[in-house]
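With one protein chain removed, the remaining protein chains of the complex are shown where they sit.
Chain lettering (A and B) follows the sequence in which the chains are written, and residue indices restart at 1 in each chain.
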Amino acid sequence: MALLDIRNLSIDISTAQGKVRVIDKASLTIVDGSIHGLVGESGSGKSLIAKAILGLHNANWTVTADRMFLGATDLTKLSANDRRKIMGKEIAMIFQHPRSYLDPSKKIFSQIKEVLPTTSVKKLFLSKIKRVPEQSTQQRIKELLHKVGIQNDQTVLASYPHELSEGICQKVMIAMAIANNPSLIIADEPTTAMEAVTRAQIFRLLYKLNQLHSTTILLLSNNFGSISNLSDYITLIYSGQTVESGSYKQIINSPMHPYTEAMIKTILEFDESISHKSQLYTLPGNIPSANQLPIGCRLGPRCPRAQRSCVTNPEPLNFKGHVISCHFPTLDENQHANTSQRK
Amino acid sequence: MLINNEFNEEKIQSPLQYTWSIFKRNSLAITAMWGSLILILITLFADYIVPYAPSTQYVKHLLLPPYWVEGGNSAHILGTDDLGRDSLARLIQGIQLTLGGALAITIAVSILGSVIGATAALTKGLKASILHHLLDALLIIPTLLTALILIVMFGPSYENSLIAVSLSLLPQFIRGIYISIENELNKQYIISLRLDGATNVRLLRFGIFPNILEPIITLLNRIFTMAILEISTLGFLGFGTQFLDVELGALIASSIVLIYSSPWLVFFPGLAIFIIILVFNIFTEGLRHAVIEGEDL
Partner (left out) sequence: MLNYLFRRLNLLFITAFILSVIAFILTYWSSKNTLADADAGYIIQYVKYMSAILQGEWGLSSIDQQPMLIKGLTAFASTLELCFIAFITANIIAIPLGIFAGLNRNSLLDYLIMTIALIGLALPVFWLAVITTMLPRLLGIPLPIDGGISPVFEIPVVSGFILLDTLLAADTYQLDAFFNRLAHLILPSSVLSLFLITEIIRLTRHSITMVMKSNYVKAAYAKGLSRKEIVFRHVLKNALPPIIHQLRLQLSTIISFAMVIEIVFSLQGSGVWLLSSIKEGDYLALPTAILIISGFILLSSIFIDILLMIISPIKRKSLYVD
């Protein structure tokens, strides 16, 4: 069952040089209760997709999609008022640069308090039958902070965002995101600029959320290695185009897209012998900048397998949920042919 | 819809072209740009385009209204004043003195202010500290008061009023430039430029200047607007041009007694000031927009 189903999402940003299509027909299907990794290099448009899902776009963006459903609600046809009702309750977002997403003039306490429902009817009802003791807001906020691993809650709650470190701000954002037990959490690189211990803590927290509350998590990252072992499904995005998407096993064991193969090769495995001072594997060239995108398949100029037909957009091919957008995918028979070439 | 251009190279523009391509989409700003150009041309060639010498007195035509009003005379399109001098000629001369003065002040202040502001931003320690405290003190003296003091000390004349206005606007400009440079200096890319061994001049020219264009345009616009207003205010109070040459503010002041019998004499110079400020403001606003890529006002 797909919780979030996006087909052919395109985002055009109008600039002085005309419209730039920064997201080109991206498709994303997120299975309910899974952790879905969206992996792409910096600038590939991950954050843009996340913002488009939430409807947080600026005036100069044009967002078009054939289909954009969260469960049974059509996100493209949502009125501002209806969208407001699902924000924070159905979907929550953990933003990339957490401190800038916290109001600088308000203490953390009041910012968290804002997310909590004032008096939800459901809870009132529950408390009638089950006799759950009424939790004070204070208590609930404290619990939330403990959940995300903030111990000195009093100090944090009485601080302004600029007095806290980026890592704590990130945890506060996470606390706000999970406050209402949303069905989907979009975590935009939740662990960049964080040291290993905190990173592990946050990943563990997200994992626990997923396991205990079966919260669906869309995890955006630019690092294939760091999230691949956490995710049930992975979608790779290159320069605004989704290139390959499938379950963790499918992607790792039988990558079919040249880009995915390259990404997997960049994960170093130290048990394999890497000869001294040998070049590590990368694709030639750089990710193109937004004002000079190649036509057709955007990997074209860097792709080892590119041919003339690559100047048209490849149609996505679906092999049992393993979706590839490539004219010349690696087919199952010779899937390991490339990997074995590695010295 | 054609999304991707096959020859992308064609689309990559230099920053100047880029700014221009945004600017020219704004038809109001383009109009204002031509307007500003015309006004500047009037200032430069005022002596050649005036219909009559501004001081010639046509004693047979005293206090003529503009020609479209009853009793007007098409020889004097905007009418004449109480001494029979042609209003249009005097207006053009007034524009020349006011606008020309303001432009001269803007140029002088911006050159001097940039040098001092940049030096202040790049030096540290006692010298900078003294400069700042001096600026703080100068900034809180109302400009009109500064101008009055200078004029009282050096005597009222057009040149002195220009000097007074420049000196009263200079601290504002220095402070503005200083703050913009200081803001940029604290950014990481400047630190990396520094580590690359860039000299101060190089740092300013290639690192800072392109990034503070927007505040500079705003500042220049502000200085220019204030210069126009202050020159004409001083003229109006009688501290500017003396005797024959009359700038716009003085023109208003000299006609104020005639306001009921011949309101045109008060009306037109004010309108001229209004149009000058309006046109230049729309122009710079458009420019500013283009520089920040139409992102925001």
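Definition applied: a contact is a pair of C-beta atoms (placed from the backbone, for glycine too) under 8 Å apart; a residue touches a chain by one contact, two chains touch by 3 or more.
Being a predicted model, the structure only gives us computed values, none of them experimental.
Given that one chain is not shown, what are the shown chains it touches?
A, B
Which listed residue, B:T143, B:S166, B:T241 or B:S262, touches the chain dropped from view?
The missing chain is touched by B:T143.
Which one, A:I49, A:L102 or A:M263, makes contact with the chain that was left out?
Of the candidates A:I49, A:L102 or A:M263, A:L102 is in touch with the missing chain.
Which residue from A:D74, A:E114 or A:E315 sits in contact with the chain not drawn here?
A:E114
Could you please point out the chain B residues that touch the chain left off the display?
Interface with the chain not displayed, on the chain B side: 132-137, 139-145, 148-149, 152-153, 175, 179, 225-226, 228-229, 232-233, 236-237, 249, 252, 256, 259-260, 263, 266-267, 269-270, 273-275, 277-278, 281-282, 296-297.
Using the document's contact rule, name the residues of chain A that touch the chain not shown here.
Residue positions of chain A that touch the missing chain: 51, 54-56, 58, 80-81, 84-89, 92-93, 95, 97, 100-106, 114-115, 160, 162, 176.
Keep in mind that, in the parts below, only the chains that are shown with their structure count from here on.
Can you check how far apart chain A and chain B are, centre to centre, with Cα atoms defining each centre and the answer in Å?
51
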